[in-house]
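Got a structure here, written out as structure tokens. Questions coming.
Every protein chain except one is present and positioned as in the full complex.
When the chains are written out, they are named A, B and C in that same order, and each has its own residue count from 1.
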Amino acid sequence: MAKVGSPSEERAGARGRVPSRHPEEGAAGAEGRFKTEEMILNVGPQHPATHGVFRLLATIDGEVLIDADPVIGYMHRGYEKLVEQRDYRQITNLVSRMDWLSGINNELPLALAVEKLMEIEVPPRAQYLRVILCEMNRILNHLMFFASFGAELGAITPTFYAFREREDIQRVMEATTGGRMHFGFFRPGGIKEDVPEGFVEGALAGVRQVIDRLPDYENLLVGNEIFKQRTIDIGILEEEAAYSYGVSGPIARGSGITMDVRKDEPYLVYDQFDFDVQSAPNGDCFDRFWVLIREVGESARIVEQAIEGLPPGPIMGKVPRVIQAPEGEVYVRCENPLGELGMYLVSDGDRRPYRLKIRTPSYSNVSALSYVLKNTYVSDMIAILGSFFFVLGDIDR
Amino acid sequence: MAVDEHRAPRTTESDDARRLVKARRPGFGIGLLKGMAVTLKHLFKHNTVIQYPDEKQDLSSRTRGVIALKEENCTVCMLCARECPDWCIYIDSHKETLAPKREGGRPRKRNILDRFAIDYALCMYCGICVEVCPYDALFWSREFEYAEYDIRELTHEKEKLSDWMASVLPPPALEEGAEYPGSPTRAPEVADGAAAPVKPVQAEASDAAAGTPERRGAQAAPLGTGGRPADAGAPKEAKPDVGPVPGRQAEAAPAPEGAEPAAAEAPPVQEEEQQAAPSQEQAPGPEPTAEDHAGPGGRTETASPEVLGIQMGAEPASPSPRESTETPSPEVLGIQMGGGPAPSPGAGEDAVGAPEEAETRTPQEGPDPEEVARLQETPGPNVEVPNEEPKPTALDPTEDPKEVYEAVLSDQLAKGSSPEVAEARAKVARVKAERGIARNPGVATKEDS
Amino acid sequence: MFDITLATWQILVIKIIVILTVVPVGALVGGYAEHKVMAHLQHRLGPMYPGGFHGWATTLADGIKFLYKEDIIPAAADRKVFSLAPAAIMVPIIMTYLVIPIDRALIVEDLDVGIFYLLAVGSLSTIGLLMAGWSSANKYALIGALRSAAQLIAYELPIVLAAVVVAMLAGSLSLIDIVETQNWPFAIWPPGIGFIAFLLFTVGAVAEMTRVPFDMPVAESEIITGPFTEYSGMRYIFAHMFAEMGHMVAFGGIGATLFLGGYQPIVPIPFLDFIPGVIWFSAKTMFMIFLFLWIRPTFPRVREDQLQKFAWKFLIPVGLALVLVTGAWVLYV
Partner (left out) sequence: MAVIEKVKLPGPASWLLNWSRKYSLWMMQFGLACCGIEMGAAIASKFDIIRFGVIPFPASPRQADLLVVAGTVTDKMAAPIKRVYDQMPEPKYVISMGSCANCGGPYWDSYAVTKGVDQIIPVDVYVPGCPPRPEALLQGVIRLQQKISGENPSEKWLGHTTPIPVIPEPGLAGGV
């Protein structure tokens, strides 16, 4: 296993890893122990813990996972090729399905890229609405994370509670955009149509309900001693390792990296809002979970501020009838719920992109898995997979 | 809006760090008890399950459940089929030539819709077809219950699609601060003030149209009754009801008197409304470039004869269509709200019905073929499209397939590929040779020389 | 009571028939209760349509369906062991029902060493789990079987210690005697001792049933129901569903008998005597079952090594200390 800038094995052992029993690595330890045999366990592609079709080739020795090799590509749909055959409006609807938990966040970089190429000015109302919708989508995504993480650790109830809250927010999203998961709402230049009456109340109510119920969640999981045992000091991803694997988003922030595109390189109107970048220093499963749960609160704060400052006005900038990005190339990055989502758009002046390279957060995040999974227990593998919240569609595209 | 009541708690950074340290401390079972309290609390809470077949959610009108077709509005312009990313819309039509309306006029052609089917097994529910439809023939309905045992049954024909029109809701009112598309003024009072700019247009239109009452009557029936040709006889009964409808109805009132029952039974198809053209020339259309996104503004003028038809013939006793929820005729709403957010306001984006074109063309004629071709380079399923089959780049086989196979095989084996890989590559090369595709440019030129 | 004299074998047949009906019915009712209680704890409704009224027949439908579903034995499996394992799991569970006193006279067999019998029989099903896991020729099943063997042995001890405490307090190993001695249920009196013993028993019972939070051996999201991964049809329902539910009902009954006063009224007031013992017993059993069902959706599961540490380093020392304290209580109070 290539270790890019990883800390020494001793330090990893000292930070909660199982001491290595692999004969090649710890030859000294092999004597005087039971002679054990390795077994290759094929986890996935259809396995309840892999939320999706993710395959992990695990070499296990008893309960200890010696080596883990993620195999991806089971959900590869050829996005980057497909978008070359579609015009921008059709792509908006397609990339929404890329990371299915954060549809509207995927549409945003595309819209921003086209706007940047075409030099379209987006009216403030559209920008505010974009922020609101993006942040609500972020809450949806994080709730899903909460649900799946609990379920993987064996606590099935959080799933049910989280889905109930998701439903409330999804209702508002549906009344606004027409879709529950795939919105297809952003257009180069603005948004598709203005929000319907009752949007503000609905959004506020939905977001506040989540905030109100957060203590319940914390009681169910965060404060739970068993949960703490299962997550604290498990699956540590150190700061330097996180850097070298290109990890971004909540997982990087859980390793103490205060990195957030919304703060570092503000797009839309994020620089007008008061919010914090949540981070935690330890880099274990608990910290990753902690950061995600805190981020729900931050997103709620942004939604409230944006609703407060929502200006009246048009929702579309001056755009030509047919969107044709002029020749050129542009890279736009946004903070997806799972990390940095970048789109590199090359246009040859057609109605379709010449090339669209998508840098998805999950893909980079998941590359750190085999490093983190090494020398852990099989049960911890589940906790780590859960805390590395990834979406298969986002990895494979 | 009282935003401050409930604001999400703001925490400082050191606060967060302290809380995290506290949360990471090992507990002594209190956390377990708290968790049990949470679940126990929910045992006694009122359940919020939506017991689906017995009770159903009240879905919003924008919900993308199923696409309904208002058959009368469809002019077979094919925009939807061509814009569909999945190509799941199938349209068949034929052209009919009708006798000229007046002595010496040119014969009219019109498209008759034979088939309009959507394959819902393939549809990705993106709504682009609804968005691009320039004549408001497609709407989103909230229905979602159409699972089938056979995939072929998921392709629904126009009869079924028209049935779904019954469940289409009027578009929602917009949030405070929204700009209603097509309105010259900003802000909320738009909704009420919208009638003003529209009014003269309608007056003109009604005057112009009054000369040909029979046609107007014919049109009123199918449109106004939400697409039910069976109700074509409605204008007669509807006449007395026209009076109470306030406002602009007054100008329109004289028109239906001339509507003859015979004309009312005419087939429910769109007719050319040549008389409407002069009225549109006088219409103060907004600047096309500036207001491009607000296409329905343009539609206000082009659609006005229809609108009048509806209001005269078929909106019996609905003084304020905005409040009536069961009338699925968005044109009326559109007018009342100032060109309003009809279910497909985005039509303006491709804006075939934008004012510029409307001045030179009549609304029911369908878009100019050239215009459509210019707009839509994407070929549609029902149009002559270049074949999608992969075509060989070179038409004549230049190499002997067998030779190529042998050559590549030995070449690969010599290069050190495993026998399987070598064989696979050789097979690929043979297939290419059979189809006349040069293996790679280098090889081809070498052999040629 | 009745003036009918029956031959011994006739009595035996009747007893067998009774037990063979009680266990599946108990399992079905337990399964239904699990569906409904869990659903309501999770803010859901649970089965509503099967059978009409609140889905009462849902587990019945499960039972009938599984009886005639295809029975797959994997090609690589050890056929004989694979087929026998469900019986090896199920029979000990059925056997536990024999000694639980439902009322003063309603007991299949009042053994003098009732508690001893319970503990001895209760640990037998481990063999069945091992058989199932090993013979399935499936890696997940193997991991599950090994985990369950380790776990069941570890958690047998806290139950034994808790039972020892009860036996010491009652001064007898017969379950009828244990119930009769409880003026106040042992979970309440003697103060502290009984309650801790009750907690020990509950934790041990949950682990013994391999339910959350101690369900590592059958963790669904991890090793896909462990030893039962390859089981289908009738064998599955006997090996897993009936066994788990039967186990739960049995442990509910045992808990009610040992700690909650069995068929006796919950408080020793003569006024309450008019309520038949069966009702008291059922109510207490239901309370125990509810406790098990309440724990299940609330907690995440404990990791295998943590689970072992918890048993050996915490529960068993506490149990041993408790035995000492109980001895002191019995001798000096």
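Just so we're on the same page, contacts are C-beta pairs under 8 Å (C-beta built on N, C-alpha and C of every residue); 3 or more make two chains touch, one makes a residue touch a chain.
These numbers come from a predicted model, not from an experiment.
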Neighbouring displayed chains - absent chain, whole complex: A, B, C
From the list B:Ala68, B:Ile91, B:Met124 or B:Ala137, which touches the chain that is not on show? B:Met124
Which listed residue, B:Glu96, B:Asp114 or B:Glu148, touches the chain dropped from view? B:Glu148
Check each of C:Tyr117, C:Phe186 or C:Tyr231 against the chain that is not shown and name the one that touches it. C:Tyr231
Where chain A meets the left-out chain, the residues are 45-46, 48, 51-53, 73-78, 81-82, 85, 93-94, 97, 100-101, 144, 147, 159-164, 166-167, 180-182, 392-393
Spell out the interface residues on chain B facing the chain that's missing from view. 48-53, 56-57, 65, 85-87, 119-126, 144-151, 154
In the complete complex, the non-displayed chain touches which residues of chain C? 35, 39, 42-51, 55, 57-58, 60-66, 68-72, 220-221, 224-225, 228-233, 236
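To be clear about the criterion, only the chains that are shown with their structure count from here on.
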Most remote chain, CA-based centroid, reference being chain B: C
Can you identify which chains form the pair with the largest number of contacting C-beta pairs? A-B
I'd like the Å distance between the centres of chain A and chain C, where a centre is the mean of that chain's Cα atoms. 43
Taking each chain's centre as the mean position of its Cα atoms, how many Å separate chain B from chain C? 61
Which whole number of Å gives the spacing of the CA centres of chain A and chain B? 32
Shared-contact residues (touching 2 or more other chains) in chain A: 157, 161, 164, 220-221, 224, 226-227
Residue ranges of chain B touching at least 2 other chains are 32, 35, 38-39, 42, 48
Listed in rising order, the residues of chain C that touch chain B in the complex are 37, 40-45, 48, 294-295, 297-299
Complex contacts: residues of chain C adjacent to chain A: 41-44, 139-140, 143, 212-213, 215-216, 219-224, 297-306
Chain C partner, complex, touching residues on chain A are 39, 41, 47-49, 63, 150-157, 160-161, 164, 220-221, 224, 226-227, 229-230, 377-380, 382
